[in-house]
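Note that this complex is displayed minus one protein chain, with the remaining chains in position.
Right after this comes chain A.
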């Protein structure tokens, strides 16, 4: 449903003349479905990571902008590893979900602690107090 809404929104921007061409949409694999066993998750995470690697090489993005959930982790990790080995294609920006008021999500925690994101945005002041390297930008909705 998000894909459909995103497409509708992009088309409305093109129709109104705000931009020239609509964005391209590609789907990526999830590392783990809700309730999936951890054993099979190892395999699906590997598949998701391989897919992320393929996407990375194909697109060579200058910007990776994500908001969790965990689907974004393989992409961010790949982009980060590339940076570490000197392939500085992508800047990584993470926006924590508006539903996270006092605690970070697991994706957010990983990206924050491992300092994978170049900039880490939070929408509630409580999180900025708890995680000082985060930037508080207020509610985005």
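Descriptive notes on the structure:
Quick note on the criterion: a contact is a pair of C-beta atoms (placed from the backbone, for glycine too) under 8 Å apart; a residue touches a chain by one contact, two chains touch by 3 or more; residues count from 1.
Here is the rule we go by: contacts and distances are computed from a predicted model.
According to its UniProt record, the chain left out of view corresponds to "Glycosyl transferase family 28 C-terminal domain-containing protein" among "Phosphatidate cytidylyltransferase", "Two-component response regulator", "Aminotransferase class I/classII large domain-containing protein" or "Glycosyl transferase family 28 C-terminal domain-containing protein".
When the whole complex is considered, the residue among A:52, A:95 or A:111 that touches the unshown chain is A:95. As for the chain not pictured, it touches chain A at residues 1, 4, 62-63, 65, 91, 93, 95, 97-103, 105, 118-119, 121, 123-124, 135, 137-141.
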